[in-house]
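Submitted below is the structure of interest, expressed as structure tokens.
Shown here: the complex without one of its protein chains, the others still in place.
Up next is chain A:
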Amino acid sequence: MAHQSDLIEKDILAYLKSQEEKSLLRFITCGSVDDGKSTLIGRLLWDSKMVFEDQLAALEVDSKKVGTQGGAIDYALLLDGLQAEREQGITIDVAYRYFSTDRRKFIVADTPGHEQYTRNMVTGASTAQVAVILVDARKGLLTQTRRHSYLVSLVGIRHIVLAVNKMDLIDFDQQRFDTILGDYRQFAAPLGFDSITAIPISALNGDNIIESSVNTPWYQGPTLMNYLETVQVEGENVEKPFRLPVQWVNRPNLDFRGFCGTIAAGTVRPGDEVRVASSGRTSRVARIVTMDGDLPEATAGQAVTLTLADEIDISRGDTLSVPDAPPLQTRFLEAHLVWLHDEQLHPGQSYLIKTSCAVIPGRVTTLRHVVDVNTLEQKQAPTLRLNEIGVGLLELDRPAAFDPYRLNRATGNFIVIDRYTNATVAAGMVIAAAPEILQPQELVAGGIPAPTAESNAATRRIDLGSRFINGDEGNLVDLTEEPGQIEFAVSPAFLDALAQGNRVLFRLRSPEQLPPVALLAYEHSLQCTFSRAGDRINLILFSGPAITVPLDEGADTGL
């Protein structure tokens, strides 16, 4: 590795000093397998001299073995990390790569462009400040270009590079380039990016990557590297009102009580008044404590420890803010949800919602609509599936502090975790606090209101534990003696048992008892058979593949 700076050889201390002031830029590259995305990043690593000699040797061997460039150096192989993926010749997950110039350090999230991998792109984009969207000059804007642009705008990226690649294959045709840029500006206008910079490049040959290309005398703009080195993204959160989500309360002894966390927005100094979101109480900052001595000031992005002048109750999950511009503190949210898991959203089911530092049980009460990421059309849907994006209303068991995501990415985000599998199933971005009135009072299944604890004080709660499976109760839930309203509390053991193929018979007294059982099946995606037995009703719940019901023949399927 050879950094260009002559200083390294002549005066290493001066060089190190100059490197201390380097900034950091995180960006994402978006494009399909054929757009030359991995080649582009490989080229950036290569041209910024970040490829070591032994890596080069390995690259040469790999290029001959599995390369797609007929034995010539295949830059893409620098990127494709996992062996199984290499053999398939595609990148299938998010990979992070690093390079630096004398001005900046770069972290690149490399994500795939296939339709089914929206999940990976949103993941990679979540920490990025700039998106490089690759377009094949021969093909122009594709559906996936629109999809990628929508996704990066959704995740809050404000700066776009439209890298029009493979310019060499269209003889560096300026008119074609201008047309693509015009089309893109028109399409992207509603997405509200702060800047769009189009650059004509050839990733394979290096045109306009580091050096201005002699092949594009008509292009006066920056090279890609030049742009990445100079784009201004820092300090965006510094001007906003102060926010500190409390991550950890440091209490080594009775004399010290420090509130640790990463400042999500704004600036803080000793003497500043701060407000606790959960209680509304205020105090003043006494010290900003670090191992290198107390600080006179700390700003967004720093991980700090604050002590306060007063002993007020603050714990992990609380948010400290300026008193006159506090965050939302609410149980009810409207949010964008990106579904990340094979197991679909179950509206009404309890999930864990993890915000900046708080983990709170909550549920999606209503799915307002699903967004078609290709056309941006909104449509109604009963659920969200893998790679789908929708807008939902959420109810949390306890209030938490949020800002709208468009105002602050760091305090407007959350992830959704499945309580049974611990999988991360969704990413959420807060649109606004949802007025309570919008929250449905009852969950609706099949059009019949289900009973809830609030709606009827006489509701009996039946715990469905493992005892109903192969236990004393013998896979039977007998409701025939239940006089009033019922609801079920479901244990993971019960669901696990069903997942392993067990079937449970529910014996019902009357049709009035159908809704809670149907809701149970609905919430946990269980299959259900129904039969009358004299006055009684038998329902069998089991786990199985969903039965696809054609919309116009629903009545004929025998369900």
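Rule of thumb we're sticking to: a residue touches a chain if its C-beta (ideal position, glycine included) is under 8 Å from a C-beta of that chain, and two chains touch if they have at least 3 such contacts; residues count from 1.
Here, contacts and distances are computed from a predicted model.
Colleague: For the chain omitted from this view, which of "Cytochrome aa3 subunit 2", "2Fe-2S iron-sulfur cluster binding domain-containing protein", "Sulfate adenylyltransferase subunit 2" or "DNA-directed RNA polymerase sigma-70 factor" is its UniProt protein name?
Modeller: For the chain not displayed, UniProt's protein name is "Sulfate adenylyltransferase subunit 2".
Colleague: Using the definition of touch stated at the top, determine which of A:Lys105, A:Arg158 or A:Arg385 touches the missing chain.
Modeller: Checking the options A:Lys105, A:Arg158 or A:Arg385, the one contacting the hidden chain is A:Lys105.
Colleague: From the list A:Gly192, A:Pro296 or A:Pro483, which touches the chain that is not on show?
Modeller: A:Pro296
Colleague: So which of A:Cys30, A:Leu44, A:Val122 or A:Val504 would be touching the chain we can't see?
Modeller: Within the whole complex, the residue contacting the unshown chain is A:Val122.
Colleague: Looking at the whole complex, which of A:Ile170, A:Leu352 or A:Ala432 touches the chain that is not displayed?
Modeller: A:Leu352
Colleague: Contacts of chain A with the missing chain: which residues?
Modeller: On the side of chain A, residues 1-3, 8-9, 12-13, 15-16, 19-24, 52-55, 78-84, 93-98, 100, 104-105, 107, 119-120, 122-123, 126-127, 234-235, 238, 247-248, 250-252, 256, 258, 260-262, 289-291, 295-297, 299, 301-303, 305, 316, 340, 352, 354-357, 359, 409-410, 413-415, 417, 422-424, 427 touch the unshown chain.
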